[in-house]
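Reading through the structure tokens given below for one structure.
One protein chain omitted, others in place.
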Amino acid sequence: QSAAAAAMPAGPKPVDMGEVYKSVIFYGLIFLAVCLFISIIGRALKVYELSQEAQGKTLGINWDKINAMLFAFALIIGLYALYWEYTVHGAMILPAASSEHGKRIDTMFNITLILTTIVMVITHILLFGFAYIYKYSPKRKAYYYPHNNTIEKIWTIVPALVLTILVLMGFLTWRSIFYKTVDPNNKPIQIEVTSEQFKWSIRYPGADGIVGKKNYKLTTTSNLLGIDFTDINSRDDQMADEMVIPVGKPIKLILNSKDVIHSFYMPQFRVQLNTVPGMQTIFEFTPTETTKQMQEKLNDPTFKFLFYCAKICGGGHYNMQKDVRVVSESEYKDWLAKQKPYLNDDLRKEFNMPVLAPAPSVKGDSTKADSAAVKNKTLALNK
Amino acid sequence: MDHKMIAKQFLITGIIMAVIAMFLSILFRIQLAWPDKSFPFLETFLGKWAEGGRIKSDFYLALVTIHGTIMVFFVLTAGLSGTFSNLLIPLQIGARDMASPFLNMLSYWFFFTACSIMMASFFIQTGPASAGWTVYPPLSALPQAIPGSGLGMTMWLISMVLFVASSLMGGINYVSTILNMRTKGMDLWKMPLTIWAFFLTAILGILSFPVLVAGVVLLIFDRSFGTSFYLSDIVMGTTILPNEGGSPILWQHLFWFLGHPEVYIVIMPAMGIASEVMAVNSRKPIFGYHAMVYSLIGITVLSFLVWGHHMFVTGMNPLLGGVFMVTTLIIAVPSAVKTFNWLATLWRGNIRFTPAMLFAIGLVSFFISGGLTGIWLGNASLDITLHDTYFVVAHFHLVMGSAAIFGMLAGVYHWFPKMFGRMMNPKLGYLHFWLTFVAAYLVFFPLHFLGLDGVPRRYYAFTEFEFMKKWLTVNVFVTWSAIVAALAQVAFLFNFFYSIFRGKIATQNPWEANTLEWTAPVEHLHGNWPGEIPTVYRWPYDYSKPGDEGDFIPQTVPFSQTMSSNLPHDFEGNPEAERIQLEWEAANPVIVDKV
Amino acid sequence: MENKQDIFDPRPRKFIVWLFVVSSTIMFGGFTSYYLVFVASKGKGHGLVLPDAFIYSTFVIIASSITLMIASRCLRKSNFKTQRVMLWLSVILAVVFGFIQFSAWGNLVKTGATLVNNNAAISFIYIVSGLHLFHIIAGVGLIFNALAGSYKNIPLAKKEYRMEIASIFWHFIDILWIYLYVFLLLNR
């Protein structure tokens, strides 16, 4: 904190010296004092200028010069502050990406950072430099120079070329993220994440590797996600408290929301996609580092991956998080085996299924009965 | 009520709204800096919304929402466009008043009503709208989702419809006036850049605001009548809502189809003002006048093609994401042209640092910094991590909360003598500029790094996440800087209101500028000019023309009176005039020693 | 570009009406683009046979446009009597149009296609026809303005100006309705 305050040129240090300082009156008085101070300075300047005038020197204080100096000063301090920000605050940002596509994004990030920093520095040197050099002087006349088409063309084309690079690279990166060809030998693991105010539910697909259908009309207190158990793929689905994923395997996130729009945000993996009611949104990524590896790399035993909500969704928006653990393939298998299935005895009853029947039942007449039940249910819910 | 009066009304209402919105930002900044302390004065101000001196989390969002709404719409759209278009369009093109003074007055009163309704929503039971200034449904559509989506949201929507009506009436009036009521000689290529900017801004408004109305009407029906335009498959807790078939993404399309042009609606007048102020105070013609106009036109057209860059990760088709990324990044080209032309205008100028000039230079600086972060966001793959983080907050505060505001302040300092017949105190102006300039950078620059660390925006407190705790000290620093910035505005407010009554009496052309408004008398007349409206002979940027002994030649001076400074280029397409000029030059060879 | 702004010049204000027409068009453009996306996402539109009343109302509004055109023509020939009759006739036709729209909504409701509907395309019909009706109200206002101009003793130029803005706006809402109707027919 002191570093932050010390290196910044202006801005009072935060102080906490008890109740007095919190009172409105205290700050009001300080403010009045400052105003008084400023008005005294103002008076003094006025008196000074008047006295100068009285002595016949028509020019009082040369404000043009002062402002020009301030610009020069601002340039130097500003460039230093930029450097300071990049090194100090820049060191506090997210660690390098822990996913395959994230590495590409990071490359893009670095290129953009370098290009924009160059532009930023050059233009500011010119802007403040010109302001300093060409300050007003009664002896000089400005240079009448209304246009020059060659220069104009240069500074249209050069940025256009730079942007072409950015556009092309950005486009390729974007395409590689959202247009993935499925590798039949390395099928992604499906994980469904459902958001609601203000929590997340995670559903693993179970043995069949497919998360089953949902229908919001089936939502009840015992079936909070509205899973449609008439869909055979749903019956072995498992619930989980945290997201555990194996390293190096592609993960396909299937996102959905129950109430309002939320955003599934997992920045260490450079993943973000909104969860939209009534719609499925899909993001695929491959983690490249386990939590343990990250802890060692960052030398921080408390490090953990997280996902949380990034779209305004109500009063609890600021606290909608879940842990993510990236583990080895074998740990993942062990963990998965321990997760409970969604389908429990209550739900079986609700869906008119035999209690404790062997999970993947055969398609056949039972489905018919089930769908009839669903229909009844829907009607009941629709009132 | 003539246009000058309406301009003043817009300005003063805008300033009041700006002060309110600034105050709201300080309130929520306090919450962000000291999330676990209680401040009794908050309870004094906010009553039940801050029981025990701590702002409630729902109400935090209300503060942010109203702060954003007021700043974008009421301060920068109405306050900036409304003030300066009204003041300058008739004066700078040489018209007696707007095309329809009545519509103009109506426009102000609609705006006033919109402001009143927005402010009134603070005093209702469920509080003001709190779904963010973009009011995405379903959050904004369902009163169950957040208290602010009750009556408060209805008032927000009504206020918005009135506001749009006001902007449309204004914009339509501006366009018609500019196209039909220019004085003799004022062809399009002799208009000052301010007028070009207001003109294109108004067109932008006419073409994009109606779409917002369409969107808002559908949202009102979803909220109040139970239709399903934006709603589908919603379960609140365990209550199943009957709506089916709509899509919330469609609201986002309709909203951003306005919302993106809107951000250029707020920056373009500021750019126009900055161009004019920079030319006057550098005592130099604006560099590349035509290029400046074409880049404005380019921005106008492009701004309709990029709305999807706010939706890269909302579940929009990734194909469109690619398209929008390309169009978004192209906008940097006309912006680059503008930036470099401003720099070239300063080059070898003879710069007078009036407060207006300082703010114009500040605008360029902020526009570059903020625009460059726009390039990051425009890159769809980077936006995956940056979307809805503080990086976005930093971006738009630099480019809108600072650059556009600075344009507005530059305009106020520059045209204050025209509005009130008195001068503002320049020294307080310097103080105001330097404090605001430094403090605004200190407020908004560090926020980029919060965003790069994955800190989302619209978070009530950063206490629930371990990794965010390291930013707490930065937040304290930012809040203090914001308080300094806000206090710096006191210098402005004092200066403004004091100078209205007690400032130094202004001369007719205090900045020695060329444009037409400075040929009108200082005291306001109905109809602007006592006799005939002056005729215009030249472009507005003949500053420091070689061969002329002064350093400015107003637009109303005919070429026949400035033979020594005329350039061959001035006579293109007028052989008769060229012949006379050549004859004169042959007769006076000494004076004709031009660069 | 004359400096004769001190005498009455209708051009800038007529231009204002045109710009209103543009912005109104854009608003309906916004609505119809919502509809297009919605239909593309469902693969189906409102799926209704639109009530016949809409056909009648289309004829009524075309008729009112014609009466208004005649009114303009009469004004140019300084035949104020017929102009007034025609203007009143237009107002009556406008009211009839309104009634038919209401009855069309009644018919829709009877067939079960109510405003509150899980097919937003059906709700859409009410929204656009309703907002169009708002425009009709504004248009009637302008016609009354022209009527007042016709009765009042004001310069001919002003009478013509009032008549002209009423016509511009009225023909616009006429065309707008035809556009909406055809749009709804085509995008079932």
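Per-chain residue numbering starts at 1, and chain names A, B and C are given in the order in which the chains are listed.
Keep this in mind: a residue touches a chain if its C-beta (ideal position, glycine included) is under 8 Å from a C-beta of that chain, and two chains touch if they have at least 3 such contacts.
Please note the rule applied: contacts and distances are computed from a predicted model.
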*Can you pick, from "Branched-chain amino acid ABC transporter permease", "Nitrogenase molybdenum-iron protein beta chain", "Caa(3)-type oxidase" or "NADH-quinone oxidoreductase subunit H", the UniProt name of the chain not shown?*
"Caa(3)-type oxidase"
*Just list which of the chains on display the missing one touches.*
A, B, C
*Of the residues B:F41, B:F112 or B:F304, which one touches the chain left out of the display?*
B:F304
*asked:* Looking at the full complex, which residue from A:N186, A:S222 or A:Q280 touches the chain that isn't shown here?
replied: A:Q280
_Out of B:K56, B:R223 or B:H253, which residue would touch the omitted chain in the full complex?_
B:H253
*Which listed residue, B:T65, B:S121 or B:S232, touches the chain dropped from view?*
B:S232
*Touching residues on subunit C - with respect to the absent chain*: 33, 36-43
*Missing-chain contacts mapped onto subunit B*: 185, 187, 189, 232-233, 244, 247, 249-250, 253, 301, 304-305, 308, 315-317, 319-320, 323, 535, 537, 558-560, 570-574, 576-577, 580-581
_For review purposes, identify every residue of subunit A that touches the missing chain, sorted by number._
214-216, 256, 278-282
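Everything below uses one rule, namely that only the chains that are shown with their structure count from here on.
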*asked:* Quick check: how many Å separate the C-alpha centres of subunit A and subunit C?
replied: 48
*Which subunit C residues sit where two or more other chains touch them?*
none
*Which residues of subunit B touch subunit C in the complex?*
94-96, 99-100, 103, 168, 172-173, 175-177, 179-187, 206-211, 213-215, 217-218, 221, 225-229, 242-247, 250, 253-254, 257, 527, 532-533, 535
*In the complex, go through subunit C and note every residue touching subunit B.*
1-3, 5-6, 9, 11-13, 15-16, 19-20, 22-24, 26-31, 34, 37-38, 41-42, 115-120, 123-124, 127, 131
_Which residues of subunit A touch subunit B once you look at their complex with the stated criterion?_
1, 4-5, 8-12, 14, 22-24, 31, 34-35, 38, 42, 45, 63-64, 66-68, 70-71, 74, 78, 81, 85, 89-90, 92-94, 104-105, 108-109, 112, 116, 119-120, 123-124, 126-128, 130-131, 134-137, 140-148, 151-152, 155-156, 159-160, 163, 166-167, 170-171, 173-175, 177-179, 196-197, 216-217, 219-221, 224, 226, 258-261, 263, 265, 267-268, 270-274, 276-279, 281, 302, 306, 308-319, 321, 381-382
